[in-house]
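Have a look at the structure that comes next, please.
One chain of protein is taken out of this complex; the other chains stay put.
Let's turn to chain A:
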Amino acid sequence: MESLDHVFVEFRPQPPQLHRYQGETEEDGCYGDDFIHAHSPQLDESLDAYGCGYAHELREQKEVDSSPSSLVVQIGYSCAGARDFDCFSERGMVNEMLCDKLEMKLSTYSISETKSETNEAIDGDAAYSEIGNRSNPAIGLPRAQDLSCEKIVGVLVALPQKEVAHSFIKWRKENYINGKVDLVLPDEINEKSNKTKIEFFFTVGVLALRQLYFDFHLPAWPPPPGPPSATSPDVILSNIIAAVSDVRSRNSAALACRKWCLLERATRAAVSLRGNLRDLFTVPNCFPSVSSLDLSLLSPWGHPLSSASDPALIAHVLRHAFPSLSSLTFYARNLSTIQLVASQWRTAEHVKLVRWHQRPQISPPSTAGPTTFRRLSRQAYPSLALNLTRLDIEGLKSDEIKAITCPNLIEFKAARRFDLSLPLLEELGLDICNNVRDSGAAFEVLNSRCPKLRSLKLGFFHGISMPIESKLDGVALCQGLKSLSIRNVGDLDDMGLIGIVSCCSNLPARQCLKALEPIQDRIKRLHIDCIWDSAQELEDDSDGVGFDLNCLDQDNGFDDDGMSKERKRCKYSYDLNMELDVNSNGYGNNVRTWDKLEYLSLWIAVGQLLTPLVEAGLDHCPNIEEIRIKVEGDCREMSRPREREFGLSMLVNYPKLWKMHLDCGDTIGYAHTAPSGQMDLSLWGRFYLIGIGHLNLTELDYWPPQDRDVNQRSLSLPAAGLLQECFGLRKLFIHGTAHEHFMMFLLRITELRDVQLREDYYPAPENDMSTEMRADSCSRFEAALNRRRISD
């Protein structure tokens, strides 16, 4: 095997008549019926173990499995010396989220790294079951540094039944974009051996045709000394399957054939159970390898394990179903649950207690950053001073600097201290045509010394904004500025710019977007505060300055050190893959689109409309898939808005939008008795949701507005009525409560699979009495939801 250029491995003893593909066009493809039937009786058994209402995603596969499906899987690969193992999956034709462009890199193949990388790659989507993966410790692929060969190339093709193939070809023609899919015959492997992809098709029934890509570069031959099994196709396949993190993809893989099912079960390390607490006794026992079990998302949401009718029995059943358990996650608000778990899982190594109602993080005092450092640097630590070789201080007066005695000091930096106060200075231009490094601290002092400073123009200053995580510094803290002009700054990176922009709390959205024009075709994720201020137009800057961010005045208090007492959290985030070149003049082009933009996050004050968004510049965003809208404010102080609707309908301009978070959780209003002339929360709910039915959403997270006085966040009648118009919705999480009959409205959504009421906010409802949805109501709704036929 050492001279292997390519290998073709057949997973079936009798390969199908692959040559039938040759010479056939996609339109008139004709495939025989003599493909091997890969229906797995064992798989049926294992799937039968799922009780009703259990694990939605698995149930879908069960439905699929009832139709005759066959699959022939072949793997072909040739070897070369690539170093990384990348795999990512994309959404399949059923417009289902497999995972959010899951990317993972397994640079080496040790178990621990495989696991940690995979876990890292898992999106924080708690909605679907999360899994972790585990490699078989007995096997392992060659380490990258042992290799010196050329690239490995492989193609794995699943050949479906006649009708499946037709469907696939039709789908490919209609849906596939990049042309990356190649049906490659064994004979063609030679010719295609310089390809760099291995492609999988999990074809399980016509409608559930899904695909997974594995772009991977396997380590090359010859393998290093090690277990001989390390390079067998089974091992590779096992590793591949172990690397698949998306649950639905794993389920698809398990349906491919018996061997795949076994490999999938053997490598599934983590399971998150959904479904109703009262159905837990039907939990499947086909996952013997699962070591990590998450019970925190069971229905009814937020009910502890101990509230089951027979908690001890449930615990026993679970222990039987998951014998290898070492890690357990569950919801707990009282002692009885913990006692139950403690008595049943004595061997558990990791136990995670989930209490969903997290108290909001109290932001650290604004003086914790530079001031603390300053205080520290002023401390006299004689022994420390003796050993110092580098000292970087700021904020000391010249006589204090003189007092520093560090005999071993090699490098000494001291920021310029503005001893002289200019309290009336409003406009300052500093362009000394000479590089000034580490100037950030100086601008903080400038801010304290010149409280009226409104306009600042800088040239050749570096280090003006170097935030560390959320701790802002430098010019970002000059909060009185209305105008800031920066040129020839050498080290302003994305985070620095984000730091500056995030402090501009009243930066109008239009001008923000205008400022981003030079890089807008590179941005993938964008947050913008929807502050509509049409009066302030951005002045065109023709002298080559890349950014001119106009900030409005903000009357914040300043403490003695000139730090603002209020420090805004970092609101702006951009995809950091993009490069930022502030010296380039990006205003030349007329038509710019947000081609790369996939995720848009919006903050908007209560009562404000969404409609100016297009006008502000987010007009052409062909690839936005996900949007998060945060509405914040107190509508108790507001009169009825002039417009009837918030303006969700305008989002139809984003054709690929399928996922939305609509968070009105921090919108405060009257749940019951609104004074005359004001709207109660049901009307506000209606205001925000009108038009949502026009969007082709697949997933929605909705936080109803709240009445803090009564700690109520309830889905209102109009909200329920409007949500029921989202016909394509599959997944709906309501972060609040709802009456049973409002929930029943949702049954009109034929595609709906997964609904949960999550009271994951603080403070939690005190007890069962304060929730609108009783456990029985929840169960009746779930039963009605699960009774429905599922089309795919």
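The rule is short, and it goes like this: contacts are C-beta pairs under 8 Å (C-beta built on N, C-alpha and C of every residue); 3 or more make two chains touch, one makes a residue touch a chain; residues count from 1.
Basically, contacts and distances are computed from a predicted model.
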| item | value |
| --- | --- |
| Listed names "Non-structural maintenance of chromosomes element 1 homolog", "Aspartoacylase", "Prolactin receptor" or "AB hydrolase-1 domain-containing protein", with the criterion being the UniProt name of the chain not displayed | "AB hydrolase-1 domain-containing protein" |
| Of A:D438, A:D663, A:D680 or A:D760, the one touching the omitted chain in the full complex | A:D680 |
| Listed residues A:L430, A:L609, A:L717 or A:I790, member touching the removed chain | A:L717 |
| Residue numbers in chain A that touch the chain omitted from display | 672-676, 679-680, 682-683, 686, 709-710, 712, 716-718, 721-722, 724-725, 739-742, 744, 748, 766, 768-774, 776-777, 780 |
